[in-house]
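First up is the structure itself, then whatever we jot down about it.
With one protein chain removed, the remaining protein chains of the complex are shown where they sit.
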Amino acid sequence: MKRMRVPFLPAIVALLAVLAAFPILTNNPSMREELFLVFMLVTLASSINIIMGYTGYVSFGHIVFFGLGGYFAFYLMQIQGWHFIPSLIVAAIPSAVIAALIGFPILRLRGAYFALATVGINEAMRVVFNNWDLFGGAVGMFFNFSVYTQYGGAKAASELAYYTMTVVAIATITVSYLIKRSKFGLALMAIREDQDVAMIVGIRPSRPKIAAYVISAVFPAMAGATFFFKNGIIEPGHAFELLRSIESLVMVVLGGIGTVAGPIVGAAAYEWLRGFLITNPALANFQLFLAGLLLLVTVLFVSSGLVGWLRERFPVLRGYVP
Amino acid sequence: MSLEALIPSAIDGLMLGFVYGLAAMGLTLIFGVMRVINLSHGPVIALGMFVVYTLFTGPLGVNPYLGIVAALVIGLAFGVVEYFVALDRVINAPELTTLLATFSVNLMIIGIATSVFTTTPRAVDVSLGSVGIGNVTVLGTHAVAVLVAIVVAAGLYGLLFRTRVGKSIRAVANNRAAAELMGIDSRRMLALAFGIGTSLAMVSGALLSTLFPFNPLSGTGYEVKSFVIVVLGGLGNPTGALLGGIVIGLLEGVTTVFIPVSWVPVLEYVIFILILLVRPAGLLGARA
Partner (left out) sequence: MRPTRIVAIAIVGLVAAACGGTTTPQASGAPTAGGSAAPAVSKALNIGFTNSQTGAQQVASTKQTEGIKLWVDQVTKAGGIKLKDGTVLMPKVTFYDDGSATDRVQQLYTKLINDDKVDVLLSPYSSSLVKAAAVVSEQNGKVMITAGGADDATMEQGFTNIYQVYSPGSKYLTGAIDLMLKLDPSIKKVAIVNEKDSFSVSVVTAAKPYAESKGLQVVVNQGYDTGTTDFAPFINQIVAAAPDAIIGGGHLVDGTAFAKALKEKNVSARFVALLVAPPEPTFADIGDAANFTVGPSQWEIPVKYNEAAAKALNIPFYGITSDSFTSAYRAMFNSAPSYHSAGGFAAGLILQRALEDAGSTDPAKLRASLDKTDVMTFFGRTKFSTDAKTHGKQVAHDMVYIQWQKGSDGKLAAQVVWPTEAKTAEAQLRK
């Protein structure tokens, strides 16, 4: 791990920054939209990778934090009239607190039990928000379009959302990288490999686990805040959509679980493939089938994902791609 | 809310609970034998509905209750094939792998079913009359569904505890390596167990099709409900699943008399999470 020659982090951050600037410089809004989604998915996949890839906990209902962040930020903007950026930052706090509170009991569960518990939490949150009038209940909340004038118009607001998402994605990757290279990261991986052995060698698993869970909750919360700010509407069904959660797991596995680069590659590949299937007239009818088939082939034959496979195939890469 | 509704709601909930329980038994059997949470469970339930629907509306106009038998057989075959295609290679991998393998089957089934059947709602129009006593009305279709559920559940018991094959399946569930040393072909038993689990899901779907309208996406709701039930009864415990189904059905019936119906799922999920935390072995299981 210490033998890295080309520093991965500056390289990937520079790459993403250049990529992010591209649609702005070339004035290409559709590419900007595409990248907005990719950065959002990179954030979701990289966050889930911290708890799932490093620590070994399959957080199936992880999208709950995306929804919570979205709802808290929307509440601050819509009901309290706050600006987007402070709303985003403040909304991450209750999301983190909730992660700590639920993480404390449920991280004692292992394997399938933990996965099922996270599904239950996400579904419970969805129904609670569906019934809670403070947050608009089933109708949800929506902006009056004039809200965007304080950001210089709707177009400028969606650019602001784009920059924000870029920053959130880069922050997620940076944190993910730093964790992997830290002692904290080593503790997480020891927990993943064998919790009982980890305890014997002196790691008290509950603290690092909860810390990892909270960290992995904060970034989706910010992504949710940004997504729904740009969307202009938030509804329970879209905020706590279990399918989006499963999709993020798929991206992690597609790219390479437990690696820093894997979720980035997986998210980009997944989004590109989905976009291709959905706009291709011959395949649109079979897109779900083909997506399923591709996933199955990956899971069965390339279980370490694209990045993992490359690292196995070309060991020299291991020094470059964490 | 009025207490008048309490008795009829309790009875309705109880009866439906048997069908929920049957679906959950399939899920829990698979988990118990091979530690796999089957994410293709929901779409398979929907397939069971469409087996009955297709036979019923087809040229032969097959009676829906014969359709249930067809669902049983098709489910078994489908499950065995699914096991060898999607699971056999990764059966010893961590749970994430098997979750995603079965989820990929989920995507494929939904993809094909929505292009073939579209998402228009369908219904199997079957009526067996009803019996009314006071304000309690028991529907023929629901009563038959309970009977079928009981018969199938009893059949599963007979199979697991009274036959050699059942003994082998239980041996594989307990300790695969030891079972293999005893000369049991564990792959065949795993495939068979997956087939039986899938078959149970299809039969419950077939039964549901005689009760409620549906479309290819309808399985998802029942799948999430099955998760709740399975945890309530203890993961891997078929008796627990049947009991869990009855408890959930009863709960849905009774609580709606006291709290707004839209809050009932919150209660269910809270119970679900609490059981996981406090008694992960389920209501019937030993204390954790």
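Letters are used for the chains, namely A and B, taken in the order the chains are written, and counting of residues starts over at 1 for each.
The rule we apply is simple: contacts are C-beta pairs under 8 Å (C-beta built on N, C-alpha and C of every residue); 3 or more make two chains touch, one makes a residue touch a chain.
Values in this document were obtained by computation on a predicted structure and should not be read as measured data.
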Item to complete: Sort through A:Ser87, A:Asn130, A:Thr166 or A:Ser245 and give me the one touching the missing partner chain.
Response: A:Asn130
Fill in: Selected from B:Gly79, B:Gly236 or B:Pro265 as touching the chain missing from the view
B:Pro265
Item to complete: Return the single residue from A:Val13, A:Ile85, A:Ala100 or A:Ala154 that touches the missing chain.
Response: A:Ala154
Worksheet item: In the complete complex, which positions of chain B touch the hidden chain?
Response: 1-2, 4-5, 8-9, 12-13, 16, 111, 114-115, 118-125, 127, 130, 132, 135, 137, 139, 141, 208, 211-215, 217-218, 220-221, 252-253, 256-257, 260-262, 265
Worksheet entry | Positions on chain A where the hidden chain makes contact | 28-30, 32-34, 37, 127, 130-131, 137-140, 142-146, 154-155, 158, 227, 230-233, 235, 237-238, 272-273, 275-276, 278-281, 284-285, 287-288, 294, 297-298, 300-302, 309
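As a convention for this text, only the chains that are shown with their structure count from here on.
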Discussion item. Per the contact definition, I'd like the list of chain A residues that touch chain B in the complex.
Written reply: 52, 56, 58, 60, 105-106, 108-109, 111-113, 115-117, 119-121, 123-124, 127-128, 130-131, 246, 249-250, 253, 257, 285-293, 295-296, 299-300, 303
Worksheet item: How about chain B: which of its residues touch chain A in the complex?
Response: 31, 35, 37, 85-86, 89-90, 93-97, 99-101, 103-108, 110-112, 114-115, 224, 227-228, 231, 235, 260, 262-263, 265-266, 269-270, 272-273, 276-277, 280
